[in-house]
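To start, I am sharing the structure in question, which I have written as structure tokens.
What you see is the complex with one protein chain gone and the rest in place.
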Amino acid sequence: MGNCYRREPIKVDDQMEEECGIFGIYNQDRKEDLSRMCYLGLHALQHRGQESAGICVNQVDELKVHKGMGLVSNVFDKKILDQLKGNIGIGHVRYSTTGSSLMVNAQPLLTRSIKGDLALAHNGNLINGKELKDNLEAHGSIFHSTLDTEVIAHIVARSFKDNVIDAFIESLQQLRGAFSLIAMTQDSLIAARDPYGFRPLVLGRKDDSFIVASETCAFDIIDAEFIREIEPGEVLIIDDNKIMSRRYSDEKPHAFCIFEFIYFARPDTVIAGENVYLARKKMGEKLAQEMNIEADLVVPVPSSGVAAAQGYSQNSSIPYADGILRNRYVGRTFIQPTQEMRDLKVRMKLNPIKNILKNKDIILIDDSIVRGTTSKQIINRLRESGVNKIHVAIASPPVKNPCYYGLDTSRRKELIASKKTNEEIASYIGADSLHYLSLKGLLSILNADNNGYCTACFDGIYPTDGNHEREVDDNGIIL
Amino acid sequence: MGNCYRREPIKVDDQMEEECGIFGIYNQDRKEDLSRMCYLGLHALQHRGQESAGICVNQVDELKVHKGMGLVSNVFDKKILDQLKGNIGIGHVRYSTTGSSLMVNAQPLLTRSIKGDLALAHNGNLINGKELKDNLEAHGSIFHSTLDTEVIAHIVARSFKDNVIDAFIESLQQLRGAFSLIAMTQDSLIAARDPYGFRPLVLGRKDDSFIVASETCAFDIIDAEFIREIEPGEVLIIDDNKIMSRRYSDEKPHAFCIFEFIYFARPDTVIAGENVYLARKKMGEKLAQEMNIEADLVVPVPSSGVAAAQGYSQNSSIPYADGILRNRYVGRTFIQPTQEMRDLKVRMKLNPIKNILKNKDIILIDDSIVRGTTSKQIINRLRESGVNKIHVAIASPPVKNPCYYGLDTSRRKELIASKKTNEEIASYIGADSLHYLSLKGLLSILNADNNGYCTACFDGIYPTDGNHEREVDDNGIIL
Amino acid sequence: MGNCYRREPIKVDDQMEEECGIFGIYNQDRKEDLSRMCYLGLHALQHRGQESAGICVNQVDELKVHKGMGLVSNVFDKKILDQLKGNIGIGHVRYSTTGSSLMVNAQPLLTRSIKGDLALAHNGNLINGKELKDNLEAHGSIFHSTLDTEVIAHIVARSFKDNVIDAFIESLQQLRGAFSLIAMTQDSLIAARDPYGFRPLVLGRKDDSFIVASETCAFDIIDAEFIREIEPGEVLIIDDNKIMSRRYSDEKPHAFCIFEFIYFARPDTVIAGENVYLARKKMGEKLAQEMNIEADLVVPVPSSGVAAAQGYSQNSSIPYADGILRNRYVGRTFIQPTQEMRDLKVRMKLNPIKNILKNKDIILIDDSIVRGTTSKQIINRLRESGVNKIHVAIASPPVKNPCYYGLDTSRRKELIASKKTNEEIASYIGADSLHYLSLKGLLSILNADNNGYCTACFDGIYPTDGNHEREVDDNGIIL
Partner (left out) sequence: MGNCYRREPIKVDDQMEEECGIFGIYNQDRKEDLSRMCYLGLHALQHRGQESAGICVNQVDELKVHKGMGLVSNVFDKKILDQLKGNIGIGHVRYSTTGSSLMVNAQPLLTRSIKGDLALAHNGNLINGKELKDNLEAHGSIFHSTLDTEVIAHIVARSFKDNVIDAFIESLQQLRGAFSLIAMTQDSLIAARDPYGFRPLVLGRKDDSFIVASETCAFDIIDAEFIREIEPGEVLIIDDNKIMSRRYSDEKPHAFCIFEFIYFARPDTVIAGENVYLARKKMGEKLAQEMNIEADLVVPVPSSGVAAAQGYSQNSSIPYADGILRNRYVGRTFIQPTQEMRDLKVRMKLNPIKNILKNKDIILIDDSIVRGTTSKQIINRLRESGVNKIHVAIASPPVKNPCYYGLDTSRRKELIASKKTNEEIASYIGADSLHYLSLKGLLSILNADNNGYCTACFDGIYPTDGNHEREVDDNGIIL
């Protein structure tokens, strides 16, 4: 996402919000394929954002963007794709909120300035976004959206560098926080990653074309080949047949968001050489080693706990069962729940299978607990199915600290683990016991020697300097 | 569905077509809940049909129906539900085709005749539908749709019985083939099942209300209690505070569609006392016993092979892995595949995970093979991921014979197992070996002593009399 | 329209409801033009109905219809027209109601029966529609709509004639009341008019094609040439290169709806050799002769009174002025009027021009008064503009009797002139005086020697036999 000045307080899933997905291609020879490639790439990245989608291409004489609210498949059709012609394209999918989704916040953001046309697609969150914006406004800049992305565009426009690419690179040095950025001008594709490498960004190739994307799964769908990750602090400029790499920052400790492994990334994506599904399975195995509890069944919360539950079962030899059905058709939530059906949203999505669960002691696996409200509702429904004991096992450590790098956990007071003990949480959600994977255990899986992770949400150690503990108001607006 | 004179020949999934889902409620005290209950019930039955959805209620002075193309959540919103008031309601979801979906075929079908208003929701296929229609047309009936359901309405309208309920019951005796029917008049709810009981139909209760539905999962979402299945050859008439059961037919051997267990029904549904997910898991276990092949991994085709693959893995001790990712966002198929991407539809939906599969011998589990085209595409993609050997294991017997009771397999020539040997099929789809669960093995799981099944698609033994081997033209229209 | 079992009681315009428009073409050589011709023809007939529009063509192997709610330009676009291919086409536009518009009542009505495919487009109202429907239902017919048109289709389907055209002609003999009908089969276009000729229907030609339509203005738009009116009691069958005329009825006195001249028909249409605009102008001239009142200005109610006001002014030498502006953009009426703005609908549509009206004695011209409510609101607004005296002059006689032939004046109790004297009406609407054109004066304009008119709404003399004074309930449903 760009930044998140405003968020909906209550979600259907008590999960961390999904982020944004970005995609870019410099399609040297086959112009007719361009928008089709962007479409497929965004389709593969759809799990990173369902609120809005957009594609920008370089037409003959100007950049042209099409974007809209909803899924990639709702925003685009054949006719629209056919009209998006060019040899450079970037795309963006934005996280989903159930409430006030705003068209003005859809990306790519296309701006026209003295530097020329520039389109930006952004994933991450600037910790100095507000400060930069205040400064720009003080010098007369006007803002139309609440996006960090627009802040970046203004910095580029005000740069004293004549060239838009130089201005763009210069602007990166003013940004603090998390950002993976894909930009395009009339004749170049640019990709940059913040100096800590919080958010993923990978480089690939298909025939003569270069491609950049949030995750490798966007390469698979178009049969592109993975080359390497874009380095933290690196900016790539791709133009006519050549690719140029520049460092715009001193080296920092790598701080890749560990939640990409735990929850965000698609299971078939590969990060740092490790497949995400296998990593999650290993988290379940490790959790089984750490817990060593007796039970009849290992049952995942679908779909977030499935991989870890498989690992847990294989390590513990406790049988695995899909004891909760997930309805793959998403129903609308306009029905007002009555007192007796307060859990309607969960009920429309998940259904415990009595024949499997009745009188069983189960280990209920999920990837994480943020606020605890959904866990509480699921366990409540499980109780109705006649299950005996419910041991909740979470394949990651307790989330105790807010994230300032793009996850929707900015408010400490909503993080159940920041104020309650394990026993209190277990009691709140109605579990017989509650277990978390240790941070040490988690890191042991992820080859932490080679690759540094941001674990601030678990241990409060923020990679960036300064006071991050900014206040947010009840609407989640960072003050 | 009603009947299926016309069907799309090529599907994204080379699966049997899903059928229709039906739901009815006599909601004695709480009128305000009626349309909400119908909506939730249809939402739970959405897997049985995604083409169209509809709800009919008894307003103060007439039956009122709202229906439309698409998912339940697309067809209804709060405003529409608020306008559907009454104490009796029936609903319908219809199977999905990618092509010529026709609004005129959406149900419930509301007809006005001398017998009064009658609304019908139908799941099944009449084998004498064409014959009945010809006879009715010869006597001057006009048809607006291609639905069997409309045939039934005409027979009711032409009955010499004065009372619509008597006329409805009388009409049932003329129908041959598969049907589960829910009907409503201004003051009664009626549910009937064909004498063989091909299609499911269950009775439930919530507080003072009676509910009928295709599957028990529709009861779970509204917290209704399962009472019993409606018997083959039984008709239930529910009106003011009472429920009346009548038999309209001699007893026939029960011939429940075995494919409901294998593929159609939702995993959390209970049929004949058996949970569908557990039954599928047992099919995988049985398959493992019958096959006894060495491999490194058991990998399901998602989602259809997941339960059987879990059973196979547990019985064989070969590790299970979700080696193929399923993208849960359905992309549109308007993109014309190029020569190099003929498998685009499969590619947009499924992605093999190289890190898991590379150099492995796998047992690839699916529930069934109909035409073989999708299996071929999946295996082709798996080969690209560097897998070693692929042993395809199908958790049901070969489908060799067309179904005349509602499944979309009416054309024998398209059934790959009707004309090829196992070895030929394996060669066609690119597998190293191909294995099916034996019919005996399948029936051993399903307590066949207590409950008879229609297994005609496997063994060609059709429960109903007469020549079913009707010709169909290239559009699937039964001549 | 077909018939009108149900109508909205309150209208924005206190006018008689507009009727339906019908169009048909047998387009012998230029298939690609067919749907385009239908579209243009319906566009020219749009004033006869704005609720729904539809076109039916003969595709290669079956009749295909596209219809929808709204204006012709909303229902059709280029893509849809391109898909409607054939060499025979019929179209229909239906009257507009502000309330419960039902898709099921849109036409052409396409039915499939033992006689083959038949599509019908109907303008008029059967006085024995209910009786025919009861009889059909008693013999087992099912109805989906509330259209007379569906009644006709059933009679055709039940005919003992083998041939659909013979059956259609036979069916005409059972119909009583007003109907102009255009029908098509796979290879013929049929047009018929009731024996009294209540509703208009004209025949034209363009190159090798024959065309039938409600009004000549549909010929002008496609440059077709007017040939003649279709005779009362005549049926035309047009097929491969030939046109055949048959009489299916004894000769009756011609009873053309005089309100077509007064209000319904488009001003550029020619009926019985007379241009409608000129006829209306003459009504105003005649009215001036009959009235002979002094005033400062002649002011029309726009647009219905414009032609008559011009005639009045020219005959009386009282200056004409467009003293009331009509906003040509129709605003939605969802705004709830407050006490002070009860006349919001009139206010959004009409605005008196103070500079013109202040202190003037005016003659306010309109074509007719039905209920008087709109006249009252207009006069009320005029009073606010400071006008002095308002003499209301109506260019037709008082409407005292309900119409059973297709106009929405079925309820005698709503006709203000059926229960009030001129003085009482003047007082109710707030006029200083009220004047009507005499029936004798009206007929003197219309060459009544050559051509008979139905004047039942004025004089109560109904051309058809029997008791027409059927009761209607409060919803306008004819019992």
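By written order: A, B and C. Residues from 1 in each chain.
One rule holds for everything that comes next: contacts are C-beta pairs under 8 Å (C-beta built on N, C-alpha and C of every residue); 3 or more make two chains touch, one makes a residue touch a chain.
Keep in mind the model is a prediction, meaning the values are calculated, not measured.
Peer 1: Kindly name the visible chains that come into contact with the excluded chain.
Peer 2: Per the touch rule above, the missing chain touches A, C.
Peer 1: Check the options A:Arg112, A:Arg246 or A:Lys440 and report the residue that touches the missing chain.
Peer 2: Touching the chain that is not displayed is residue A:Arg112.
Peer 1: Going by the contact rule already stated, which one of C:Ile227, C:Ile293 or C:Ile353 would touch the omitted chain in the full complex?
Peer 2: C:Ile353
Peer 1: Among C:Ala44, C:Ile211 or C:Leu437, which residue is in touch with the absent chain?
Peer 2: In the full complex, the listed residue that touches the missing chain is C:Ala44.
Peer 1: Check the options A:His122, A:His154 or A:His435 and report the residue that touches the missing chain.
Peer 2: From the options A:His122, A:His154 or A:His435, the contact with the absent chain belongs to A:His154.
Peer 1: Which one touches the absent chain: A:Gln28, A:Ser141, A:Asn355 or A:Asn380?
Peer 2: The missing chain is touched by A:Ser141.
Peer 1: Taking the full complex into account, what residues of chain C touch the chain not shown?
Peer 2: 36, 39-40, 43-44, 46-47, 50, 71-73, 76-78, 81, 217, 220-221, 223, 266-268, 270, 274-275, 277-278, 281, 303, 306-307, 310, 314, 319-322, 325, 327-332, 334-335, 340-341, 347-348, 351-356
Peer 1: Residue-wise, where is chain A in contact with the chain that is not depicted?
Peer 2: Output for chain A: 110-114, 134, 137-144, 153-154, 157-159.
We take it that only the chains that are shown with their structure count from here on.
Peer 1: Starting from the Cα centroid of chain C, hunt down the chain whose centroid lies farthest away.
Peer 2: Of all the other chains, the one whose centre lies farthest from chain C is A.
Peer 1: What's the rotation angle, in degrees and to the nearest 5, for a C-alpha fit of chain A onto chain C?
Peer 2: When the C-alpha atoms are superposed, chain A turns by 180 degrees onto chain C.
Peer 1: Where does chain A touch two or more other chains at once, residue-wise?
Peer 2: As it turns out, chain A has no residue touching two or more other chains.
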